[in-house]
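Note sheet for the following structure.
In this view, the complex is presented without one of its protein chains, the others remaining in place.
After this line comes chain A, so read on.
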Amino acid sequence: MYDTIVIGAGLSGMLAAIGRAERGEKVLVLAKGHGATHWSTGCIDLLADVDDPLAGIAQLAIQHPHHPYALAGPAMIEQGIARVRAIGEAAGYPFAGSFNRNLLLPTALGALRPTAFAPATMIAGDARQLRDGRPTLIAGFAELRDFFPPLIAANLRAQGIAAEAAQLTLPPTQRQHDFSPVTLARLCEQPAFRANLGEQLAAYVRKGGYARIGLPAILGLKHATEVVRDLQNRAGALIFEIPTLPVSVAGMRLYQILEDELLRLGGRIQLGGFVQRAERISDTLVAVFSEAAAREQRHTARRWVLATGGILGGGVRATPDGHLHETALDLPLQTPDGRAGWFAPRFLNAHGHPVFQTGVRVDQRLRPLDAAGQLVYENVQIVGGALAGYDPIREGNLEGAAIATGWAAGQA
């Protein structure tokens, strides 16, 4: 019997679990597998399309009182992010940034992406620094798929940044095939591999006088800060990482420090535990059943946090006959009327597509409500992408809203 069981191991679930474990509770995180964090940039987006995220959030909360940010409140946003930053700091993987001004960091296409906080390994890529007129080198390996320095540099130049591109030679290694970001990250933690990489970068700096070098986010899995520091010393230039396509090494690092923290606090994590139904007594959730070999496993707890994500995270699924359903507890969803209402007529519709706002409607304490506004469970809270009424990808607040609501559920 646990005090709290959290369903889902993304950012919101981990923050809720850490919060409750810190209060001395016995906590279990049940998750189907690894997920959204491993696909993410490893940065903390608060709100895109604004200069001052915190002011933008305050505005948003007034306009949309049911938005997850409005429900969590500004204190939970700031405290939750402060907690993530403290965890990063203690793990030697600090985050930098500000609540009041978005960073603009290059993507793997050379676009500039607003985000509030980024790991220190990415911070020298902020466009305001890159625009100081000094030359920047974007470098990568031909062996790494989906990362093309010439494309990135060309797009940065089009945005007024003096960027050039180089393809590095893969340092000697036993590995011959398939250089995924993770393979390269493991190699970067080997001193000989890193030394060779550093020599190549130093040669480019001597030749081109680069002040900064952008590399794919493959600079170590466990010791990224040290890897970047070491490469900066060898190269004689600032180094910044650019997030890659999934699997994202920077996303894995973020998940890892949260997992480490939860386990340190005595919490447990069960992966491969796909929750598929609930057992209730009146408006109390008493147990959930997760899929297991030969039969289901029954789990009991006093309180519950549902953090399974939205359509992206797999917490909401569509059936072939056009119904959307919540996968773990079969909660009522706030969803467009009928399949015809899922999508806007234009693919690049300015307000996004209604279906992506599908989620569970909640009360002020994040507890699930049905279509009539009646409380479904008094001891369940919904956090992160499973919440209704926002489109985290389009709004650019995936991490911020997850952390704010997750932290709120961990505190209340």
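Just a few scattered comments:
Just so it is clear, a contact is a pair of C-beta atoms (placed from the backbone, for glycine too) under 8 Å apart; a residue touches a chain by one contact, two chains touch by 3 or more; residues count from 1.
Convention: contacts and distances are computed from a predicted model.
Chosen from "sn-glycerol-3-phosphate dehydrogenase subunit C", "ABC-2 type transport system ATP-binding protein", "Branched-chain amino acid ABC transporter permease" or "Chromosome partitioning protein", the protein name that UniProt gives for the omitted chain reads "sn-glycerol-3-phosphate dehydrogenase subunit C". Among A:T41, A:Q232, A:S290 or A:Q381, only A:S290 touches the chain that is left out of the view.
In the complete assembly, the contact with the undisplayed chain comes from A:D178, out of A:D178, A:D321 or A:D337. Taking the complete complex into account, A:R186 is the one of A:R134, A:R186, A:R229 or A:R302 that touches the chain left out.
Looking at chain A, the residues touching the absent chain are 1, 28, 32-36, 38-39, 174-178, 180, 182, 186, 246-247, 252, 263, 268, 270-274, 290-295, 297, 313-314.
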